[in-house]
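The complex is shown incomplete by one protein chain, all other protein chains being positioned as in the whole.
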Amino acid sequence: MEHTIDEHGSHGGFVSRYVFSQDHKVIGLQYLITGLIMALLGGIIAVIFRSQLAWPNREVLSPEAYNSFVTMHGTLMVFWVAMPVLIGGFGNFCIPLMIGARDMAFPTLNMLSYWTFFLSSIVILVSFFVPGGAVSAGWTAYAPLSVDARFTGVNWGMSLWLVALILEFASMLMGGVNYITTIFNLRAKGLTLMRLPMLVWMEMIAAVLFMFSVGPLIAGGGLALLDKSIGTHFFRVTAEGQGDPVLWQHLFWFFGHPEVYVVLIPGLGIIAEVITACGRKALHGYKAIVYSTIAAGVLSFVVWAHHMFVAGLNPLLAVGFSITTILISIPFFILSVAFGLTLWGGSIRITSSFLFALGGYLIFIIGGVTGLFLGAQTADIYLHDTYFVVAHFHYTFFSSIIMGTIAGIYHWFPKMFGRKMNETLGKVHAVGTFIFYNLFAFPLFFLGLAGHPRRYSSALEYDFLAKYQWIHHLATGAAIILVALQIIFIYNFFKSMFTGEKAEKNPWRATTLEWLAESPPVHGNWGNASPVVENGPYEYSVEGDSDDFRPQGKLIPTHVKH
Amino acid sequence: MEDHTEHHPNYVLIWFILVILTIISILIGKYIDNHVLKVTLLFVNAAIKAVLVALNFMHLKFEKVVVISLVVVPLTLFILLIFGLMPDTLSTIKW
Amino acid sequence: MLPENISTFGHLVDNLILIIFVITLMVTVLAFGIIIYAVIRYNRNSNPHTTYKFGPFISKIIYLDAAMIVFDLIIAYASVSGWAHVIMRSRSDLISEHKEYVDVRIIGRQFFWSFNYAGLDNKMDTNDDFIIANKLVVPIDTLVLLNLTSGDVIHSFFAPHLRLKYDAIPGRSMDVWFKATKTGSYEIACAELCGAEHYRMKAKLEIVTKEQYKSWLNERSGALSVR
Amino acid sequence: MSKLFPLGITIIIPLGVIFLILSFPLTSNTGPKSFDPKVFQTDEIELLTAKISEVDSLLTDSILPILADLKGSKEGADKLEQNMMKMKAELANFKHILPKGQNNNKIDELLALVPGDQAWLDEIQDFILLQSSLNNLKIRWEPDIQRVQKGQRMYKQLCMTCHGKNGDGVPVTPEKSVTVPADAESSVLQVRPRDFTGITHKDKKVVFKFISTEREYSPALEDDLRNTIKSGLPGSPMPGFTSLSQEEIDALVDYIKTFAYLTWKYGNVNPKVYVSPKPPHDLEAKVRIDKGRQAYLTLCMACHGDIENGKDPEKDKTVDWVDSSGKPIPIMPRNFAFEPLKKGKFQELFNSIRLGIQGTPMPSNPSLSDEDTWDIISYILHLRKMANEGKLPHKKN
Partner (left out) sequence: MSSYAEITREDGESTGIPSPRLAMWVFLSSEIVLFGGLIGSCILFRLTYEKWAEYAAHVNSMIGSINTLALLTSSLTVVLAHKMVQNRNYKAVNIFLAITILLGLLFLVLKGIEYSGEIHHGYTILKGPFWAFYFGITGLHALHVLVGIILNAIVLMLSLRNKRPQSFVENSGLYWHFVDVVWIFVFPLFYLS
């Protein structure tokens, strides 16, 4: 199909321009919107089962429904919100714009990746309706419980879950191939690797981590599907002792841990972008952050057995893995110190995106630091599978998925839609989310210290837990208000899409390349010009400069033949 | 875009070596009984063949570092996965 | 917040949690202080032009990093030594260390724990063994050797007051031990999701004096042998 | 506006699906079947009429014609004999349903008669007509719904994994010591969990092994079930649920009875409880042990093996229950020296020897006097003492 670049990139009919569009910006938005809707769904499911936790004797959910809701909350949030929004949404939208390319390296592959993802989200949503209900074996689906229908009564749900997961990995693999090739090959002239903006670095490291880690789980998922449908004995123990449930845990967590970093790192990239843009100050220690993130990525492959300290492993293994787990806190410590020093001495403009980024940064510190409790294996004997773990990963996930993404949305909304979001609503939403999130998640640490095991549909059966029921009330109340607060964001998002005040090319006066393009950028991003890069990504308030920022490059009109 | 002058190693010779190696591996499979020795020899043989194919047929010899790292890193991860899981099965090994 | 510790190795877990808590408290308070101060002090109107105060990044990070590495080493050392004492102990060296011991085989089943007691002669698979569900009765101050396995799915034997948790995996058996220091009745929970009634898989842990234990054993398995 | 379409499409479809989710009942019920008496209301009458018509049709189309024409010939007699046996089994079954009242001895009479002559057949015919009037059926037990629901939740948590979702002894857990795989080489631990519904029994009857009533009475006393639950069966994976409170166990027993609702409903009101006499003092006396050894060698050695010189019991015995493929399930006779006694107390041995264990090849031997039975028991205890002191040769399995 001949490709002509005109004002609106109108080529082909309506369907190929919007529904099956190959424009990285439209695909980025589609990922973002589907991810946010799944987040809404995950939030609603969370509120439902949290109300069962707070008032168990009112039987809001039967035990099976509670388990399947907890599982679906976990699965949806990690695979159908974090991956699409952070990798699909911001990856697709920001990478080509930030590196001065016209589009992704393989636009058709990119479009295919979104629609495989859409198919996988339909499959996972359908798995609610199949007889036997959705999966109820935890989002980690540990082996004999998940792959044997006798134990949980869930037959179709588990097979659909596995198929949806493999489809989602396939779509993210296609996306990953696209990002790595684009970042490597399609950079503008003069944009060396060390001048890349931090978000692009983080997306690339995330894509590389995902590429290398997803293999074992696709293999594991395939074996589990065979186990489930045909009845082979990979993970199910037979009388003669064949089959090994711990092998599933190994395969899952070998993928699992790099996966949680794949989800965390882009969030930190967004926070870095927003802090430098609103703080009017260059990112302090750019090289240190890049190398420490790469070090964290490499380390994340040798860390996976800290999820299985008490899971029947050979105890010798636990010694090695606990040391690597504690070591991994150092790269992230360097990262957060660098962010802190970036803030010190800048002239900070308190915009709503900055508030979210700051909130995300603070929550990330708490999340990262509480990881030490679980990395030390003797403490993990007591704390494994308790609410302490739940609180820890809610802090680390939340800092990047919710706070990081919404900071990114507030920051790039003018570029996406050409209109600004309402700032006052944004600030109210930021402060509200931060407060009520901490009100919801921080008490869970104390529940964990009290020894409250996770995935309990009611804690009143045990005397040593019954006295902490008030924490459940507090957490459920805070969670309900937190989810309710998101309505402000939805309202603000859709209203300012049409009636927000017009935004010029560079509303936040930031330096990275995407602010040179139109907002919203035309098809092919730079029209009849193409960017050339001269200076680094964060040249803010250089001495002797009239303006307090120096854009990274400038647009040179080039004659484009078609 | 024939940008780099692609010099081709002598493919037929490489192919011939590969066939010889395969025959050797079949012989190893038949006549060596000591299990540990057999498996290691087979593995070394397979590794040599894989490297030969990768370097010559897949032109890894003339590639940039980026692509070579794209191959080497997953292999180290594969080795890592095996040795990460090995102590777990040590207690129940039955050859 | 932690429930009262009644096992001999429980203090290792508590002290380690305390050490890490102190370290993390220090780091978080320091970090929060700096960040909040930075945001307040250096906002737009009180500091219109950015002031680049710091030299190259390396000089600052070295001290903080060194401190963090020292903390990590402390935690790692405490944790590994605790692990060696609690889990990496074979049955034989435990028995040789403690004089007398009680042997119990625990089978985690879907939604209850079944405890196989060795009976009066303290030897497993003899003619006075008996099985009790959801009740572990053990004497005080004696080594209790547990052999954990599961009949169907993965459960996790979790006794919060003993600071003991270990997974019961079908097809594998793992030797775990504890020694109680205080009598009383406590609870055992299942910590690994094992199906619908996972939250109700509660067992009673009763630490009794040696005489009470003897009489309980007699009453349960005494009738099997002649006396 | 042109930006709207892609966003619209990616919004509408998932949002529609979300509302569908929240409006849909989402539970996958894995619990055992809940009991509701209304289901049984109609079954009662159907069951009895079916039974009556069965016996009737057996009578008219198989026995009478044979009698009429093939009176003398050999194969006709065999066929007649065969149908007679079937008729007898049906009648016995029939008796098992009906209450102990006055009609049952009528059935004993009929069974005792010499089959085959015409008079006998007329007797049966009018007896059946008599039974068809339902008024003389008396209700022995009526479950109360609250207790049954509580019992159902207890059953789901504690018993379902071994006794199966609908209480027929087909376990959910794949564990070897509980399941009896098809090619089971039997060992005492591989027992089949008790089947409360009677489906897997070869004559479709609800049978319990360890009961303290006369054998042909209703399945078991409630107290028998309570004791088994409370103290468990040592030597088999059945644990003792000592931590359950009394009313919890009652609720559980109530629910278990609903599995075979009709049998329990019309079971015996006052079954004869068999009380074993007090054990004598001189159980360890040498003379008793020698007499016991003689009695053991004659009576018990065939199944229980001569343990004293190392011969373990064989495994070729089978029980009345059949597994899914219809094959009777093998059972290993109790090895008295090295395995715990299932009933826990050695006084219970008297009961098992005297009344036999229902549903298993263990015969009842009423002819043995009390003294001989106590001799055997003292020999058995002597064996256990020797085993405990390690004097008996025993291969470690």
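Per-chain numbering from 1; labels A, B, C and D assigned in written order.
Basically, contacts are C-beta pairs under 8 Å (C-beta built on N, C-alpha and C of every residue); 3 or more make two chains touch, one makes a residue touch a chain.
Values in this document were obtained by computation on a predicted structure and should not be read as measured data.
Contacts of the undisplayed chain with the visible chains, over the whole complex, involve A, B. The hidden chain makes contact, of the residues A:Leu165, A:Leu199 or A:Val214, with A:Val214.
Taking the complete complex into account, A:Ala105 is the one of A:Ala54, A:Met83 or A:Ala105 that touches the chain left out. What chain A contributes to its contact with the hidden chain is residues 1, 3, 22, 101-108, 173, 176-178, 180-181, 184-189, 191, 211-220, 222-223, 226, 230-234, 242-244, 247, 251, 254, 524, 530, 558, 560, 562. Within the entire complex, the positions of chain B that touch the omitted partner chain are 1-3, 6, 8, 11-12, 14-15, 18-19, 22, 25-26, 28-29, 35, 38-39, 42-43, 45-46, 49-50, 53-54, 56-58, 63-64, 66-67, 70-71, 73-75, 77-78, 81-82, 85-86, 88-89, 92-95.
The definition used in the following text is that only the chains that are shown with their structure count from here on.
With each centre defined as the average position of its C-alpha atoms, the distance from chain B to chain C rounds to 45 Å. Those residues of chain A in touch with two or more other chains are numbered 62, 64, 136, 148, 151-153, 237, 244, 246, 316. Those residues of chain D whose C-beta lies close enough to touch chain C in the complex are 30-31, 156-158, 160-162, 172-175, 178, 232, 234-235, 237-243, 283-284, 337-341, 344-346, 381, 384-385, 387-388. Chain contact summary for the complex, chain B toward chain A: residues 66, 73-74, 77, 80-81, 84-85, 87-91.
If you check the complex, the residues on chain C that touch chain A are 1-3, 12-13, 16-17, 20-21, 23-24, 27-28, 31-32, 34-35, 38-39, 42-44, 47-54, 57-58, 60-61, 64-65, 68-69, 72, 75-76, 78-80, 82-83, 86-88, 110, 152-154, 156, 158, 160-161, 163-167, 169-172, 174, 186-187, 189-200, 202.
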